[in-house]
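Note that this complex is displayed minus one protein chain, with the remaining chains in position.
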Amino acid sequence: MNQPLMLTATQKAGPKVTAWVGGLVLLVLLAMPLLSLLPADNSFQVSAYTLTLVGKILCYAIVALALDLVWGYAGLLSLGHGLFFALGGYAMGMYLMRQASGDELPAFMTFLSWTELPWYWVGTEHFWWAMCLVVLAPGLLALVFGFFAFRSRIKGVYFSIMTQALTFAGMLLFFRNETGFGGNNGFTNFRSILGFGITEPGTRAVLFFATVMLLVISLFLGWRLARSKFGRVLTALRDAENRLMFCGYDPRGFKLFVWVLSAVLCGLAGALYVPQVGIINPGEMSPTNSIEAAVWVALGGRGTLIGPLLGAGVVNGMKSWFTVAFPEYWLFFLGALFIIVTLYLPKGVIGLLKKKDEQ
Amino acid sequence: MKRRSLIKAFTLTASIAAMGMSWTLQAAETIKVGILHSLSGTMAISETSLKDMALMTIDEINAKGGVNGKMLEAVVVDPASNWPLFAEKSRQLLTQDKVAVVFGCWTSVSRKSVLPVFEELNGLLFYPVQYEGEEMSPNVFYTGAAPNQQAIPAVEYLMSEDGGSAKRFVLLGTDYVYPRTTNKILRAFLHSKGVADKDIEEVYTPFGHSDYQTIVSNIKKFSAGGKTAVISTVNGDSNVPFYKELANQGLKATDVPVIAFSVGEEELRGIDTKPLVGNLAAWNYFESVENPVNKKFVNDWKAYAKAHNLPGADKAVTNDPMEATYVGIHMWAQAAEKAKSTDVDKVREAMAGQTFAAPSGYTLTMDKTNHHLHKPVMIGEIQDDGQFNVVWQTKEPIRAQPWSPYIPGNDKKPDYAVKSN
Amino acid sequence: MPTALYRLILACLLLLPLGAYANDANDFAAANNSEQAQLLESWAAHPTPGRVELINGLQQGQISVDGEVKTLRLNNRLRGLIDTALASHQLLAVDPKLRLNAAQQLQKSAKPAQLKFLDQQLAAETDSDVRSALSLALANLQLVDPDPAVRLAAVRLLGETGEPLARTRLENLLQPDIETDASVRTAAETSLAQVKRKLLIGDLLGQAFSGLSLGSILLLAALGLAITFGLLGVINMAHGEMLMLGAYSTYCVQLLFQRFAPGAIEFYPLLALPVAFFVTAAVGMVLERTIIRHLYGRPLETLLATWGISLILIQLVRVLFGAQNVEVANPAWLSGGLHVLPNLVLPYNRLVIIVFALAVVVLTWLLLNKTRLGLNVRAVTQNRNMAACCGVPTGRVDMLAFGLGSGIAGLGGVALSQIGNVGPDLGQGYIIDSFLVVVLGGVGQLAGTVYAAFGLGIANKILEPQIGAVLGKILILGLIILFIQKRPQGLFALKGRVID
Partner (left out) sequence: MRNVMLEPILDPNKDAGSSRDAISFGQRAEPGLNTRHGTILTLEGISVSFDGFKALNNLNLYIGVGELRCIIGPNGAGKTTMMDVITGKTRPSEGQAWFGETLDLRQMSEVQIAQAGIGRKFQKPTVFEALSVFENLELAQKTDKSVWASLRAKLTGEQKDRIGEVLDTIRLTHSAQRPAGLLSHGQKQFLEIGMLLMQDPQLLLLDEPVAGMTDAETEFTAELFKSLAGKHSLMVVEHDMGFVGAIADHVTVLHQGSVLAEGSLEQVQADERVIEVYLGR
């Protein structure tokens, strides 16, 4: 990595920036669910469309943040975070499917003539257990993969490609119908969560609120990490792993910790994403999605906390907009965006804003 | 001076939040109809032509004076083969653009992804592609075939003398829900015809599978045990390598005929058909059927493709889903005229029993209750010019059975559309 | 069977009025499907030279009634019967080659009704190959002969073949209370064992071949990457699109031939090779100069930028050629296959691709190890600054090396266009595999790439029959991940003092 300046700068300014932007955006975001409850004719009413759209983007923002923890700070570019996101989503999805199907089997199982639930579905009718899965599934996978990967010092490009292979394998596995997760249709047609109708404005508002909260919490976490000695060790690790080892630090532990943490954050984001967009399927695990996530981070500015959030917002905002405005051409824009960012904005949008300030 | 930057940052996020609220400008004198087909991503290969077909049909209707005296205005969006985006876009079409009806979706997963949205907002979707059934929503009209309108007649044909009286069957498919369900139905059907399990082989490949060496040689081995036919639900992209491998290993249609449910004129454009001659496809429409309606339909399409110089316009072809789109839009227009309104509930009522003289040469009827079209079934043989030669077809359009009787438990399902939640 | 009977039948046939053949055409044209089928069967049983023309015509789907040529609506059943009928007519032909083909066709499809005729032909046959082929065809029918001795002979004969059909025939014979005669049963059992052995050999060879073939394809897909990624360290996510461009250039060349040189269409792939190479190489060099050049030493950034490039290229192709696949036809000399064993066909295009892949590897190796450019490339990739000091024009070398990598990808594209479909997404399907091959082989190791490619290909083909294509692929991915844990540097790692 080649921007020590910017990194320290943001670390100095980190708290202030976080406080400011966090404060302002937070206000709006907290207001939105309330406004969404207004009657439709009210001019301040926030439509369900906007709410779900922003909610979706917020979930992506959390993923971006999580990815930034491992890439921006620890220098491990993961091209497999989509997998953790999807695992969290699937765990939540299992619960929602059970809610929807009541005592019977989920629909996709009945018409492929499954007679009973596979063992790994046991207990998913309980919300608390589903929540445990949301954390455990991505967490454990990350733990195992990370343990082996870091033990044998896989880093840089190798690490990226291995993670990509991992998520690709995951995608193929979930595409199989025998795997018992609805094949490529995945889970859809949810009805209720904790007894509340999934389409109720109230439920939507609460889910949105929860997402905002998770974002705030993960921001706070990230901030604390970045400020702690742990954060500094990560930065050191990124820049001179050998030196760090000869200082007597064992890099594996540090990598593993942040790697698992990031995976769990992704899982949680996925769990909030599913009820809001109303579908989870293996497409989420496709390598493309994970690469896109990396682009959010790069665009926003990696090694900073706000950058990834901006990145996720901008890219997805553009996506939603271009796909209406210029359906045929939005891939050109996206592609060009990638190139321009990597060529001219190595520090991302944040870097740009900072430069402006210094003038 | 950090503050300014923060305000910038904030306005950025805010503007993104606002994105949703934009695009809501309404034009009173037009009726907006949504078109929801992927124009980018993996599904663009199939869906792009449906988008164009929809636009052509809308022009055609407008040329005749529109619906209830109002012009139709198409709102095209690109869900980019991304299933969650399908849901988002449909919500946008219904709540932001306030479209009267949406024509779109190809894959089952995209339909399943938008279904809850349409049911929640009481929208109206016309779905033009053959699918696995097991669904009947009041907010969807299915103008494609249900399994009993495509798969079962095809197998009956293969078992008939003209079809080569096949005794053994290889059910080859890409591993997703449509092939799984279809093959499940077929297996049950074959059992009912007294075919033993040892004479049925079910094989699945991953998406985008491109190496069919092993599978084809297995088919060869299997076919040594008696007259064999392959029933292929292989998904679009994998068909080319599959057929090329068949040709390479010298498996001729006279020995082992392959009947496909998802290979149409459009797909054949991408295949060198000489080695395929004699292989079969089952659809409800072929470009080659001869009748005045179809002649006009095909010519209009070719003309439209030229006029808007769509890529590959010089050899533009029509296929079953295109016809289904065409029929769907016209039927909706008729229903709207009949209801004198585009209100979803009124139109839904008016749709029941609508009839339309389709390019397939039959007059298709929208069923009174089950939201599916009555469709004829045709078996076509691939010719070296990339067209199909219809070798067999049903006398009458067949009523759809979205809840296949061959799947246990379906007998309890109601024969009319009910919200899934 | 009393030969007197033959003579009688023969006599009857000869007595048929010679004018009858013209009527055959009319009868056939008039008949409906099932009647046509019956006609064909009877013709197959009692062939006469005069009818060959007619049946030849039928095979082309044409029939001339009263001078005017009509096209027929045939279906597979009729096509099959026509083939059989034609075969039994060709047994009367003068050319032994024709007779041989006919006999082999009849091995598959002869009907009991033809038994007499075949028997009599066998008696008359002089050519030994045809005799043996014919006797096999006969043996298939004789399995139900009332005379055990005949059956025994037939069973023994079938044992000689490696025909999959022979196997099922024998198995059916061995079903309880089909064959009563003990001696025939035992003979059948031994013959069956023989046949099975022959078949097994064929299967194993077939598996090995398909493994090699898949390997060669992976190799072609990954080889370009082995240079751009392995040597230059550029994580070229647009590599797949280079393959795609190669395939599309093949398509364009094919179009040009159709337009301007329809005669030479057979050989368009040969021209496609250089075209594809230069097109993709050019694209590669442009990209290198404009974008990638700025990103050396920032591998992860190149990943993002090249990903962007790939998106643009894909959409560009979609806009230019349409989202649908385009048709790339195998020329005659690349379609069909080599019949090694009755149950083992080696498709020509796959054979060619294997050879082609190896040829490309050899050329690349020579280029890298025996030429000035190769020397420069290796110098630059090992120590950019040092090379620069020695007066190596690093910029140009980078550009050329990247061009070379892309060009090779283009060649791979030509090969892929011959076995798979050509569409905008063609590249996406290969990018991950390519990376795995390169990483597995060990970055910067040409030999490693070759081993990895063939290793993966064969492993894949061994697993697929056991656990199916889907699980197979997953398992392979898992194994690779584990392997990389053990050998982070891949199969062929460079050792050396740790530099800090």
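Here the chain labels run A, B and C in written order, and each chain numbers its own residues starting at 1.
We adopt the following convention: a contact is a pair of C-beta atoms (placed from the backbone, for glycine too) under 8 Å apart; a residue touches a chain by one contact, two chains touch by 3 or more.
Here the structure is a predicted model, which is why all the values come from computation and not from measurement.
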item	value
Contact partner of the left-out chain, one of A:Ala19, A:Leu38 or A:Ala240	A:Ala240
Residue touching the undisplayed chain, where the options are A:Trp129, A:Tyr249 or A:Tyr329	A:Tyr249
Candidate in contact with the missing chain, chosen from A:Asn42, A:Ser113 or A:Ser228	A:Ser228
Residues belonging to chain A that touch the chain removed from view	1, 4-5, 7-8, 228-230, 232-233, 235-236, 238-240, 242-250, 253-254, 257
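What we mean here is this: only the chains that are shown with their structure count from here on.
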item	value
Category of the chain touch graph - line, ring, star, complete, other	complete
Chain ID, smallest distance between chain and overall C-alpha centroids	B
Where chain A touches two or more other chains at once, by residue number	172, 175-176, 328, 331
Residues of chain C touching at least two other chains	315, 319, 470, 473
Residues of chain C defined as touching chain A within the complex	229, 233, 235, 237, 291, 294-295, 298-305, 307-312, 314-316, 319, 432, 435-436, 439, 470-471, 473-474, 477-478, 480-482, 484-486, 488, 498, 500
Chain A-touching residues of chain B, taken from the complex the two chains share	1-10, 12-17, 19-23, 39-40, 76-80, 82-85, 87-89, 91-92, 95-96, 107-109, 112-113, 115-117, 120, 134, 175-177, 180-181, 184, 206-207, 407-410, 420-421
Residue ranges of chain A in contact with chain C within the complex	2, 71, 77, 145, 148-149, 151-154, 156-158, 160-162, 164-166, 168-169, 172-173, 175-176, 242, 287, 291, 294-295, 298, 328-329, 331-332, 334-339, 341-343, 346
